[in-house]
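Missing here: one protein chain of the complex. Every other protein chain is in place.
Note that the chains take the letters A, B and C in the order they are written out, and that residue 1 is the start of every chain.
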Amino acid sequence: MDRKAHSYHDSHATDRDIAFFELGIKLAALFHIAIGSPIQNNTEVLNQIALGLKKSIECQPFVKKADVSINLFSENGEYIFTKQHPYDYTTITGKNLQAEVEIQYKNLNLVGAVKWIPELNYPFMSIKKITQL
Amino acid sequence: MDRKAHSYHDSHATDRDIAFFELGIKLAALFHIAIGSPIQNNTEVLNQIALGLKKSIECQPFVKKADVSINLFSENGEYIFTKQHPYDYTTITGKNLQAEVEIQYKNLNLVGAVKWIPELNYPFMSIKKITQL
Amino acid sequence: MDRKAHSYHDSHATDRDIAFFELGIKLAALFHIAIGSPIQNNTEVLNQIALGLKKSIECQPFVKKADVSINLFSENGEYIFTKQHPYDYTTITGKNLQAEVEIQYKNLNLVGAVKWIPELNYPFMSIKKITQL
Partner (left out) sequence: MDRKAHSYHDSHATDRDIAFFELGIKLAALFHIAIGSPIQNNTEVLNQIALGLKKSIECQPFVKKADVSINLFSENGEYIFTKQHPYDYTTITGKNLQAEVEIQYKNLNLVGAVKWIPELNYPFMSIKKITQL
């Protein structure tokens, strides 16, 4: 199956190229699946939503492990999203989502991450760790 | 806050109208958040993904309870999605998602559901139960 | 087909109940499909992305018309998202999305809307207009 899959890539793509390509796929899939999901500032609720996302991304090809966390949210201390009234909740955004995904493709183990980088004003996806097996 | 929110609706909208409107919102939000998430045929994994979706929808206004389940999947017995090789997984679709959402708005308790109806070839959203409190 | 569909609802659900239920479904579907899509501050680009969303929602049952617009975005005048560098873009959020959906179900014509209400700190979905045909 792997060999079949490999044959669909350009023949100049190396195993290393494909490994980084796959890492990018995983992080973006996770991000776009998560964004927009309702959350509130309750640690147990946040943990269960994060666990569901982790388990889902771990179903994807080559994923060894995913870690997902959703940060508690406060904006000027004014909006606290603890369900004090029906509309008191928010959603997962690029600002409160943090995740790491570890994949293995052939003899490369890669860890990628997504988190909000204030300096970039951006939920930046990065290559955290490269391990040759 | 409720009164403020109510003032944004057409003045001819009754509490009952708003209750059914809110029920529709919840089911469609759940559906579109869930669709496309990776899954595999492992009951524990499916349960944890379903639990994450339940907890997320329960953060929305007026939701009393959500129940989500993802059905095991087989297509002609051929594709079984148990992660026997890296590509052996599928995603949540209208065919394998089942959910019920219970909301309370003013003195109405409503239960809505979404599930695949083969006769309609459609993941149909329905009003299951109407209870006057 | 309509009669078949109707039979899946609780028998106490009136046509009016179903109409408001369907209106809620359309707005939430639109919202969750749109959220997270990359955008930049270029009117033509925003219009084409909005048009794609409009056309998609108009495929749903009972929709007569959808209008979608995405507001130009600026945050303190600092982040202007005009693609001055590769990371200079943002995504559709509850704050910059505005939409109206008109549906007809039996003899009711309904218009619903979603837009950010600063007072509620919330992308509020409302019933805008109820017309008996």
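We adopt the following convention: contacts are C-beta pairs under 8 Å (C-beta built on N, C-alpha and C of every residue); 3 or more make two chains touch, one makes a residue touch a chain.
Note that the structure is predicted; figures quoted are calculated from it, not measured.
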Worksheet, complete the sentence: Shown chains contacted by the missing chain are A, B, C
Fill in: Touching the absent chain when the full complex is considered, from C:Q48, C:N107 or C:T131
C:Q48
Discussion item. Take the complete complex as the reference. Which residues in chain C touch the chain that isn't displayed?
Written reply: 1-2, 5, 29, 33, 36-40, 45, 48-53, 55-62, 83, 85-87, 89
Response to the item:
Those residues of chain A that touch the unshown chain are 1, 4-5, 8-10, 12-13, 16-18, 20-29, 31-33, 112, 117, 119-120, 124-130
Item to complete: With the missing chain put back, which residues of chain B would touch it? List them for me.
Response: 31-32, 35-36, 79, 87, 91, 93-94, 120-122
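Just so we're on the same page, only the chains that are shown with their structure count from here on.
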Item to complete: Quick one: report the Å distance separating chain A from chain C, using the average Cα coordinate of each chain.
Response: 27
Fill in: Length of the line joining the C-alpha centres of chain A and chain B, rounded to whole Å
23
Worksheet item: Got the chain B residues that touch at least 2 other chains?
Response: 1, 5, 29, 33
